[in-house]
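Only one structure is covered here, and it is reproduced in the block below.
Apart from one protein chain that is not included, each protein chain of the complex appears where it belongs.
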Amino acid sequence: MKAKRFLTAAAVLAVAGMSLTGCAASAPAGDGKVTIYGAYGEAQAAAIQAELDAWTASDEGNPTVTFTSLASFDTDIKVKIESGQAPDIGVWPQPGGLLDQADNLLPLSDVVDLAPIQETLVPGWDTLAQKDGKVYGLPLSANVKTLVFYNPSEFEKNGYAVPTTDAEMTALIEQIKTDGTGYPFCAGIESGGATGWPITDWIEQYVLDYYGVDTYNQWIAGDVKFSEIPKATDKVAEMLLTDGNVNGGGTSMVTDGFGNTAPLFETGGKAKGQCFMLRQGSFITDFFPDAIKAEVAAEDYTHADVFTLPAPEGASAGVLGGGDLAAAFTNDQDVAKVLNFILSDKLGTIMAEKSSFVSPHKTFDNALYPTGLGKKVGEAMANAEVFGFDGSDRMPSEVNAEFWLAGTDWVAGKIDWATAADRIQAKY
Amino acid sequence: MRSFFDSIRKFKLASTLGLIVLVGIWSIPTVGLLITAFRSKDSAAATGWWDALANPFGQDWTLDAFATVLERDGMLQSLISTIVVAVPSTVLPILIAANAAYAFTFIEFKGREWIFGIVVGLMVIPLQAALVPVLRGMVWLKKNLGISIIGDYPGAWIVHATFALPLAIYILRNYMMTLPVALIEAARVDGASYYQIFWRLVMPMSIPALASFAIFQFMWVWNDYLIAFIFVGDERTVMTYRLLRLLGQYGDGWQNVAAGSFLSLIVPLIVFFSLQRYFVRGLTAGAVK
Partner (left out) sequence: MGAFGDIGYGLFAIAIGIAVSLAVYKGLDLLVNLFSEKLQKKIRALGFLLPAALLLVVILLIPLVQTFYLSFTNKSGKEFIGIQNYVDLFSSPEFLGILLNNFLWIAFVPAITVAIGLLVATLGNNVGPRREKIFKSLIFMPMSISFVSAATIWSFIYVFVPPGRPEIGLLNSIVVALGGEPQPWLIIDTARFNSFLLMIIIIWLQAGFAMVLLSAAIKAVPEETIEAARIDGANTVQVFFQVIVPQIRATIMSVFITVLILVMKIFDIVLAMTGGQFNTSVLGFEFYKQFFLNFNTGAASAIVTILTILVAPLMWIQIRSARKQEALR
């Protein structure tokens, strides 16, 4: 049954491949053009296009590559597949969503030689998107999410120190509230069609910390239930949903864009909605105000720096992160060439310079990260002992989508966690 | 004896005031959009647009947002794609519907009323009701026969044209019914064929109805999101899709979204105001009274 389905899929793809390339040979030469759809923000999309253009120009045999960022990748890519307009390569931010489409994708080993690529990847990343023993997707970029961004000059002004333990973190939160200098956290979770994903990152972080990587993986697989991770959800509620921890509380979190970083750099105190910490992925630097971005690029960290989110008492510190994984819809020599480039540790020379790019390769040249901040993030990535890949992104996409929705309703105070947990669990 | 409308002119002032209030409310959203489009990122994030209106000289007015969306976000390319989607999607249904309406009006055939009734009934069918099989069919054509209707302009043209046909036939027939039958009969007597009569007499005389439907259909297609997104490939992205993308871009500022929206408004506004005089004449023929 499964074999039959696979054969049908393969046949359909083969036909699709033929009609796209207009060639019936088994390893077609390609038409000199490769299309990629991805989910990058504007800065990173421009950077990868620049890098791909440079690559095309570097060798006459290299095809022209067009990278398109879809408005709402998670949903739009499905529309494109369903309407027969799949690209040559898709770059998913979620391995789960990628694997949902395995029937429409080619095992990467059909297109490229996997061993040299997998060899240099950070452990665990080589098999993120694996189904029935076949690898369908490999990462081309990564991000680290166990990071707290803060404004050093504001910390100094108020006499706050960077917390290194969870107890210090709790004390700092209390201190900020007692002083009335502002709000401890900025935590917008609005993101258009993907609203809710930032709250899943918070929960994942504490599931990883409190319960360890094995339970974390079982939770993602659906074997540990959403109702069985109370330590994590209670902790998130304590950090974010306690009165006064976030400006405007849960209702303002669900309407505030995740990339709205302005309050972090506010200096007017509580009356102006100033916040002191923003836990987000490394990509958030792309969303900083232009003036701050310029400072960071000039290695000036007076207004923006980063520390690692301390793990709670009696929990192990895990690094949480995510990445964008490439998968192939078509197989020809051009596609293979492009994949061999974007999946290698060579990708990133321009992207690292122009955006918040982090390479998933251990062997990526650290000197290429243009700033100290970028180096810090890159090191956290390369040296991670317990690395948890973004859990919700590895769940089946329907579960992931419901996690976003129910998580949003929970933050908004419309439902309690038990209800949210039931709703998400029902999608397995 | 004063007529009703004369007596009501006493209310001219009151009516004017009433309309000013209404028009004011109606224009607020658009004004906000226009102002925001010409502001810088920082000021758009720092104050409401009405502040800029209250203090127009203390502002840093700029065209940056337009430059950004046209170049970085490919709005220029989308403008062209949208035109290429919209023009045939307007012309084709008019041509096809005019022919059909002509048959329904001037040529006797069996079951004419009955078939026309079905066409009128089809006007209310939501296009989603046929979307899945049409999509499947086009994907099948592409995968099995290599005919790429989908992923390119023709897919959108065919779907737009078909779903416009019932309304177009209805409006055009209503209008053609008002044309003088004697003239057409005279032409018949002179030996003109039905085909000649259609092109030489009926089409030229139907211009108001053709134009009014054209406005309607053009604005509809121009502003459509679903069909263009599903049937037209990504290299030919239309403006509505770009806009939706801009709307989801944080840290980018409101001014870019506003500038993008502003650009997408210009063409339909020009079309409407240049063909406005036909609009009512064509649309209301037969429909009124």
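Quick notes on this one:
The chains carry the letters A and B, assigned in the order they are written, with residues numbered from 1 in each.
Convention: a residue touches a chain if its C-beta (ideal position, glycine included) is under 8 Å from a C-beta of that chain, and two chains touch if they have at least 3 such contacts.
In this text, all values refer to a predicted model and were calculated from it rather than measured experimentally.
Interchain touches from the omitted chain, evaluated on the whole complex, reach A, B. Across the entire complex, the residue among A:K78, A:K134 or A:K362 in touch with the chain not shown is A:K78.
Looking at B:V87, B:L179 or B:A192, the residue that reaches the missing chain in the full complex is B:V87. Summary of contacts with the chain left out: across B:M177, B:A192 or B:M205, the touching residue is B:M177.
Residues 1, 3-5, 7-9, 11-12, 15-16, 18-19, 22-23, 26-30, 32-33, 36, 44-50, 76-77, 80-81, 83-84, 87-88, 91-92, 95-97, 99-100, 102-104, 107-110, 112-113, 116-117, 119-134, 137, 153-154, 157-159, 161-163, 165-166, 169-170, 174, 177, 193-195, 198, 219, 222-226, 235-236, 239-240, 243-244, 246-247, 254, 257-258, 260-261, 264-265, 268-269, 271-273, 276, 279-280, 283-284, 286-289 of chain B touch the missing chain (whole complex, contact as defined above).
Contact residues of chain A toward the unshown chain are 75, 78-79, 82, 192-193, 195, 247-248, 251-252, 254-256, 262-263, 268, 270-274, 398, 401, 405, 408-409, 412, 414.
We take it that only the chains that are shown with their structure count from here on.
Centroids built from CA atoms put chain B at 40 Å from chain A.
Residue ranges of chain B in contact with chain A, taken from their complex: 41, 45, 72-73, 135, 138-139, 142-144, 146, 148, 150-151, 229-231, 233-235, 241, 244-245, 247-252. On the chain A side of its complex with chain B, the touching residues are 12, 15-16, 18-19, 22, 35, 37, 41-42, 46, 66, 68-72, 76, 79-80, 82-85, 87, 191-193, 257-262, 286-290.
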